[in-house]
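A single protein chain has been omitted from the complex, and every remaining protein chain is retained in its original position.
Every chain is named by a letter (A and B) in the order it is written, and numbering of its residues begins at 1.
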Amino acid sequence: MSAPTSARTLSPAADASALTAGPLLSINGLTKHFPLKGGLFGQSRGVVRAVDGINFDVAEGETLGIVGESGCGKSTTARLLVDLISPDSGSVILGGRTLGVDLTVRDLRRQVQMVFQDSYASLNPRLTMQDAIAFGPMVNGMARDKAVALARDLLARVGLDPGRFAGRYPHELSGGQRQRVNIARALAFSPKIVVLDEAVSALDKSVEAQVLNLLADLKAELGLTYIFISHDLNVVRYMSDRVMVMYLGQVAEIGPVDALYAAPAHPYSQALLAAMPSMDPDRRTMEAPLAGDPPNPINPPSGCRFHTRCRQADGVCSVTVPVLHALPQKGHLASCHLHIPGSGHTGAAPRRELAP
Amino acid sequence: MLVYVLKRLFYTLPVAFGVSVVCFLLVHIAPGDPLTSVLPPDASAQLQADMRKIYGFDRPLIVQYGLWVLKTLQGDLGVSIATGRPVAAELRLALGNTLMLAVLATLIGFVLGCLFGFVAGYFRDSWLDKLASFVSIIGVSVPHYWLGMVLVIIFSVQLNWLPATGAGPGGSADWAWDWVHVRHLILPAVTMSVIPMGIVARTVRALVADILSQEFITGQRAKGLLDSGVFRHVVKNAAPTALAVMGLQLGYLLGGSILIETVFSWPGTGFLLGQAIFQRDLPLLQGTILVLAMFFVALNLLVDVVQTMLDPRVQRA
Partner (left out) sequence: MSSASFETIATEGTSPGYWSGVLRRLGRDPVAMFALLVILAMVLMAVFAPLIGPADPYRGQMLRRLRPIGTPGFPLGTDELGRDMLTRLIYGARLSLLMGVTPVFIAFFIGSAIGITAGYLGGKVNTVLMRTVDVFFAFPSVLLAIALSGALGAGIFNGLLSLTIVFIPPIARIAESVTTAVRKIEYVEAARASGASALTIVRVHVLGNVIGPIFVYATGLISVSLILASGLSFLGLGVKPPEPEWGLMLNTLRNAIYVQPWVAALPGAMIFITSISFNLLSDGLRSAMDLKS
């Protein structure tokens, strides 16, 4: 895709974001470690720190993009959001209610739904499209005929003629059509938030564009909130209002998409964005922006996890873990010592003195 | 590597424990008072009381199990009701005979199986393949005890080339590696080799076909059918699994020799088992099964470790 344009013109609801009292979804200190079994007694030989204490908010009606390399924890985060995996610590707060305290898993699942990357594997090969979509509502108590009617209605909404598609099986549909069905299935719950985990990554480019437009239309029609996970930076820019950059299970930077793409603050974001192939011959990338090997999520580097590959690393970076800190621009945060006044980094501003 | 061995050993312990529990319970699932299972019916009251004390039949099951395990670890597997001799002694003799038979049968089966399997896999879908596959399917489908009978009919009754039963002239228990004795070994070993032959053949066929379809296109094969490089490559990749299968087959033969040994009256553990069943001699039954099962478990472990040593990619869960 050339000359990425923001998707804001397609989802006017996003402009009116942050009008509600607080964020729709709030994630605090979410952590998930996967134990590695080994050794004589099958004891733990260390953990894969897939997600390590992340914090972010999602406002109602916006699209939050999540980007990062493979292994940064995007997919684990997605599964934590719909409780397919249980977090080790941290909280998920939806509409002011905390999961496990005053919000049940059942309620969470009714409000947060997910669309997966593999459109074929997402559908039971033995169920018709209509049955696949109707399954969710029926499980939650809807009568069968009502659920089927809902399914057919949703098929139409995602652009598939129910007369032709309701009775078909997954192998009889194309990838793009299947993904539309998956979206319809997620919508059957009337969720507030839809997590799209690389939902268009496996589609052909032309089909991808159609599905993206569908997603934008649905968001406007139904007032949805999206969490859009992808490794494709262009698509993320097109779809998102804000974007979160993850690195090795932690949040590196988060902020409004245009501001972040124009002026990334975290050295990792800078490198990531610089690695995007550019159409402009004057902005050719001459050297690899990232040095070193991708690190090991089992034994992450000390201090700031990125310091082993960072050109601007300083002494403090290998010692202290930087926290997510607000930058002067509104709504833009980065976890980098460079931008934390008084962190001890030679490039950082001195700590502002308190007025006597 | 050592860690892996120790780990596998550690995982085997619960299984061995479970196996011993099953063997222990055999006496108790037999209908009637367990005491009558371990004593001849005409035992005196005094003997009954003694036995009850030794086995601990009036104590809770756990205690009985503990006592039984302790006795077993000391080498005391009880006393055979029929012969009055210690089970362990009977077993020692019989085990040697069965091992001889089973090892020979496994080797024959392995060699023939590799041969048929290789031919079948190499010339896949040709008439050679169909023929070799047919032979191997016969191997796994034929009731081996019946095959033994048929071979006895042909070679003993009709042609009188080989003896029908026993392990030596006069059915002696002393073995010597001379023709007089070895001729008794031929028919049972060949009969027994049929099953491992069939299974090894099927496995090798699948392996060879798989390996060849991976690396080589037909053009290359047309170049040199017996190209030694191709051959060596196939052998190297197929060997670990094939050897593992052979090892497991040896275990099955050891444990399942009863049918063949009954047909040929071969004085091995299987024959002993048959006697024990016929005479309802439960101590002998229990002891034999325990030893054979443990042998199988140990063999499985050995095969597992050797296979991993030969091919570190393979790690059975």
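Keep in mind that, in the parts below, contacts are C-beta pairs under 8 Å (C-beta built on N, C-alpha and C of every residue); 3 or more make two chains touch, one makes a residue touch a chain.
Since this is a predicted model, take the numbers as computed values, not measurements.
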Specify the residue from the set A:53, A:73, A:87 or A:170 that touches the hidden chain. A:170
Looking at B:245, B:276 or B:303, which residue reaches the missing chain? B:276
Considering the complete complex, identify which of B:43, B:103, B:149 or B:162 is in touch with the unshown chain. B:149
Check the options B:107, B:138 or B:182 and report the residue that touches the missing chain. B:138
Where the complex has a chain not shown, which of A:157, A:185 or A:242 is the residue touching it? A:185
In chain B, positions touching the absent partner: 14-16, 18-19, 21-23, 26-27, 29-31, 133, 137-138, 140-147, 149-150, 152-153, 157-158, 202, 205-206, 209-210, 251-252, 254-256, 258-259, 262-263, 273-274, 276-278, 282, 285, 289, 292-293, 296-297, 300
Touch list for chain A against the chain that is not drawn: 79, 82-84, 105-106, 109-110, 113-114, 116, 118, 121-127, 132, 135-136, 139-140, 169-171, 182, 185, 189
